[in-house]
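The structure appears below as structure tokens.
Missing here is one protein chain; the remaining ones are kept as they sit in the complex.
In order of appearance the chains are A and B, and numbering begins at 1 in each one.
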Amino acid sequence: MAGLSLKRAAVTAGRRSLGDREGLLAPLFLLPAVIYIFALVAVPFVLAIGFSFSDVTAGDPSFDWVGLDNYRAIFDDPVFWRSLRNTFVLTGVSMVLVVVLAKALALILVADFRGKWLVRLLVLLPWTTPISLAAVAWLWMLDSIFSPIDWVLRSLGLIESNTFWLGKPDLAMASVIAVQTWRIVPLAAVIIMAGLISLPKEVDDAARVDGAGFWRKLWEITIPLMLPVIAVAALFGAILTFTDMTVVYVLTRGGPNNATQVLSSWAYFKGIEGGSLAQGAAVALFLFPLLLAAAIAILRLVRRMRVS
Amino acid sequence: MPEPRRAGNGGGPEQRKAVVIEARGLKKHFEAGGEVFAVDGVDFATREGEYLVLLGPSGCGKTTLLRMLAGLEEPTEGEILIGGHVVNGLPPRARQIAMVFQSYALYPHKTVLQNIVFPLKAEKMDKKERRAKAQWAAELLGIGDLLNRKPRHLSGGERQRVALARALVRDPSVFLLDEPLSNLDAKLRTSARNELRMFQERLGTTTIYVTHDQVEAMGLGDRIAVMYEGKVRQMGPPEEVYEHPADTFVATFLGSPPMNLVDRGDHLLGFRPESLLPAELVPGDGSRTIMSLRVSRLEYLGGERHVHGIVSGIAGETLVIARLPAGVDTRVDPGETYEFAVQERDLRFFDGATGARTDPRPVRA
Partner (left out) sequence: MTAIDVADSRQVERARVQAARKGTLGRVALYVMAFGAAFLAAGPFLWGIITMFKADPDLYTKANNPFIFNQAPTLKHVDFLFTGTPFTTFLWNTVWVGLLVVAITLVVSLPAAYSLARLDMPWAGPLGIAIFFVYLVPPTLLFISLSRVVVELGLQDSTWSLVLVYPTITIPVSVWLLIGFLSSIPRDIEEQAMVDGYSRVGAFVRTVIPLAFPGIVAVVVFAFTLTAHEFIYALTFVSPSAHKTISIGVPTELIRGDVFFWQSLQAAGVIVAISIAFVFNLFLGRFVSGFTQGAVKG
């Protein structure tokens, strides 16, 4: 390769056109992305912080400092605490479910069997469908009068009338958890599957030769080696669930009686529908610290994966 | 490596009796390739305690064959017998074989001790017994003090020994080795080759060893099975395969530089570079073939000289190589033409169409 770099040095020495000035090109190529991000992410982010300390509303957009008033107001509001708690519960429970189900699904997806393409297509539907439309599909499944689930349960004699899936607080929460899990599992499964494929095949062969049956191989070899990937999948899923308001909005509007309200949906109701932009911004900001923690965790994991 | 202790020395349990592996009409084809047969009809039988080498270029099917013997793949056709019983359909563990992979396939998240103990967990052995056995295997291979390390902290040679210990610990009837030396530095390879062979001789376990390196094959094997395009072209002791190759593939695959082949119409005439010497050094009139060699290039390699040139007088002009050992001082200059000769008993004849060896033909024009 020495000949090539020699020639290249000659070329770059000879030509000084814009197309070659790497020192200039690098930042130039980055500029559009940086400007975009700065203008439409960094600025609004700072703005959101600013709003939280102001009295801005939809009706009166003038900016006046009010110090910590907004924060006091939301801390006094039991719905806020409800939302905070719900956000954690929702994310935590669904993530545990997602990890278990996605691992099983990944194993299925890497196996070979007839009709695999069909299973793959169907299994990805929850992920590829726009969230709101998927939620609408579930809205009908869980309808308080016509739910087919209820119909089956009634036919089996297990229940008398209807289960108000979205009407009772605990059931509503369970429904939201179910829908979130349902839509995240395909994504997590794909990530885990990618990790599975990149496991060295010879290690798997050696385990077979060494006499490990299916379960032992899974527990002692596959899963320990996959832990970083599984963790990354779980964290991504957690982030997506944590910050999502669509499912709650479409399914329950946060009800019944704010039983399924989460931080992001509450921020919407307070800020946009309620008009109090300042309070909405304050509520939404509580998403950030946890996201930061999750992000750092992901980075560490990815780094560790690359090293080993 | 320290002197391995013999079985029954208080070291380990008694070794199993060496068994014979047989392949009968083995074929393997993969769906993806359509009609591509990775293994296209292989028959052989090892001897007890033999060190058999499967030799061939990449893609010849040797690894697929090994994997079928191990039970990692099922043959499309044919049978595999271990110890006289058909083992088709049996998973690897039940076949009592041990395998060492090219990359050693150590479990990266486990320590050396845990790696060696792993196969024992499948047997109903209690923890103390398992540990004792693992210890025995480790010391046999000279890695007894590495038991608490993880694979990533080991050198290539050490990893190989851990792989061997893991294989040994199961008292297998057969060892299957898939190019275990190819990941080692060239320097290490020769000494590792030596140790491996001594190791196997002491254990007396039947071993099948896959490689693409013909020097390794010649140095290690009791017998060599030369494979190409899914078939075994020839199987026999190193001398037989080298001196009496069954076809042109075997003839040119073994030996470096490869056998010279001269086209004579309906057959090919072959002779090894070391058999091609200056005429004055080849005795006898009636039993030698003389040819003119116009030298194009001379390579001086220290222990020997390789003479590249065009030969004529026995067929059309052909590029050949002559290998002159250090003791031969005859002056050879590029551009000059000399008389070279080959002893008639060193000539080999191959059919022009099939490449298979045929009976000698008259050589004089």
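In this section, a residue touches a chain if its C-beta (ideal position, glycine included) is under 8 Å from a C-beta of that chain, and two chains touch if they have at least 3 such contacts.
Computed from a prediction, not measured in an experiment: that's the story for all the values here.
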- Message: Given that one chain is not shown, which residue among B:76, B:96 or B:190 touches it?
- Response: B:96
- Item | Touching the absent chain when the full complex is considered, from B:43, B:123 or B:280 | B:123
- Task: List the residues of chain B that touch the chain left out of this view.
- Result: 17, 19, 82-91, 93-96, 122-124, 170, 173
- So that we can see where the missing chain sits, which residues of chain A does it touch? 1, 4-5, 7-8, 11-12, 15, 17-20, 22, 25-30, 32-34, 36-37, 40-45, 47-48, 50-51, 56, 61, 104-105, 108, 111, 113, 115-126, 128-138, 140-141, 145-146, 148, 151, 182, 185-186, 190-191, 193-194, 197-198, 211, 213-214, 232, 239, 243-246, 249-250, 263-264, 267-268, 271-272, 277, 280-281, 284-285, 287-288, 291-292, 294-295, 299, 302, 305-306
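By our rule, only the chains that are shown with their structure count from here on.
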- What is the distance, in whole Å, between the centres of chain A and chain B, each centre taken as the mean of its C-alpha atoms? 54
- Would you pull the chain A residues touching chain B in the complex into a rising list? 200, 202-203, 205-213, 216, 220-221, 224-225, 308
- Tell me, which parts of chain B touch chain A in their complex? 67, 70-72, 91-93, 97-99, 101-103, 105-109, 118-119, 121-123, 152, 166, 170
